[in-house]
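Structure incoming, see below.
And then subunit A:
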Amino acid sequence: MPLLDIQHLTVTYGNVQAVRDVSVTLETGEILGVVGESGSGKSTLGYAVTKLLRPPGAIQSGRVLFEGTDLVSTLESDLRKKRWTEISVVMQSGMNALNPVATIRRQFEDAIIAHQPTGQSRMKERVAEMLKMVNIDPRYADNYPHELSGGMKQRISIALALVLEPKLIIFDEPTTALDVVVQRFIVQNLKTLRSQYHFSALFISHDLGTVLEIADRVAVMYAGKFVEIQPSGQLLRAPKHPYTQALLQCFPDPRSDQINIVGIPGTPPDLSVVQPGCAFAPRCSQVMTRCLTESLAFVEVAGAGVACHRAGLTEEVKQHG
Partner candidate 1 sequence: MRYLVRRGIMLLLTLWSAITLNFLLPRMMPGNPAEVMLAKFKGKGNMGPQAIHAIKVMLGISNESLFKQYLQYWQEIFHWNFGVSYTYFPFSVTHMIDQALPWTLTLIGVTTVLSFVIGTLLGIWAAWTRGSLLDSVVTSVLTFTSSFPYFWFAMIVVFLLAFVTNVFPNSGGYGSQMSPGFNLSFIASAVYHSILPAVTILVSSLGGWQLQMRNNMISALNEDYVVLARAKGLPERVLAISYAARNAILPNMTGFAMSLGFVVSGAILVELVFSYPGMGTLLYNAVSNEDYPLMQGIFLMIVIGVVMANFVADIVNVALDPRIRRGGGDS
Partner candidate 2 sequence: GSQGATSTAASGSTPPMVLSVDPGSPLYTDNWNPFSPNAVWGQAWIYETLYYIDAQNGHQTPWLATSYKWNSPTQLTFTIRPGVQWSNGTPFTANDVAFTFNMLNKFPALDTNGVWTVLKSVAAKGNTVVFDFKTPDVPAFTYIAETPIVPESIWSKVKNPVTYTDPHPVGTGAYLEKSYTPQEFVLVKNPHYWQASKVKVQTIDFPVVSENANTVWLNLSEGKYTAANAFAPNIQKIYISKDPKYRHIWFAPSGASNLLMNLTKYPFNNVTFRQAMAYAINRPKVSSKGEYGYEPLASMTGLTLPANNAYLDKSLVAQYNYHYDPAKAAQLLSSMGLKKNSQGLLVGPNGPISFTMIVPTGFSDWIEDAAIIQSNLKALGITVNVQTPSVSTWVSDMQTGTFDMTLNFGLNQYNPYFYYESDLATSNSAPIGQDATSNYERYSNQNVDNLLNEYAQSTSATQQKQIIDQLEQVMLQQVPVIPMFYAANWNEYDNRYYVGWPDASNPYVTPTYALPDVEMEFTHLKPR
């Protein structure tokens, strides 16, 4: 049984369909990266999985099976027991995710007290331990968030997510707001932590480079749908969806001799209208007529899949050839 099994999940904000019939599974110990342009519905997916959507956001349909139980139909009071002990999150901007009027220590202790209360000294130890783990001097435990730099806050958010050693962590762009050097540092930090804690994760980012580095598998999201899922290495070497291909071209190898960044012309579609056909078709360099009319369901087979008429064609051709 997969740790997390998302089935036909659809999420809306009023008339905006931000996540459209998304299905994916996540195995224990696996890190699934989710990439896509801004507004493609990555955060929405993350919030929906944890049932943390803010109004007017609402799950329209679908199931989110966590260890076999459907979180969508679980009562909030029952869900509360699973929160943080089994599923925790790192929010898009760690800066605003910390309560500005509570010390760092308080924010750790809140979580501990709510789920696994222990003695004061044990708690103190634990906080210090967690801070050290993300290379922050434990002295900072008694500081307030505004007294720390952005990078520190982000690392604290990560430590906070790990404090109860959950099975699943949702990372929503944990590095986006930071500059390259800090970003790099956090990614390395995460890798170490993963080897220590063996958590599974949904790693959301628009930075394909980072995702490819950290994730076992990568899901590419476009206009609320997954267009391609593949193990990282495979995605890097043989992207199937034209969107994935285009996206990869935006990340040149910094060491190569000639650097040429190729963008994707055009803009992502308006999510408040549902159009027939492939959402990427208007920007696709390999568009065919049927792309404009026939939509294609994404099917995940053995942890991989692609939603492209073109990809289907090549597959067919191969079989015949």
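A word on the picks: all candidates are chains of the complex that A comes from, given by their letters.
Here is the rule we go by: a residue touches a chain if its C-beta (ideal position, glycine included) is under 8 Å from a C-beta of that chain, and two chains touch if they have at least 3 such contacts; residues count from 1.
Because the structure is a prediction, the values reported are computed rather than measured.
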* Asked: Given that every candidate in 1 or 2 is part of this complex, which one actually touches subunit A?
  -> 1
* List of subunit A residues in touch with candidate 1 within their complex -> 47, 50, 52, 54, 79-85, 87-89, 91-93, 96-103, 110-111, 114-115, 144, 146-147, 157
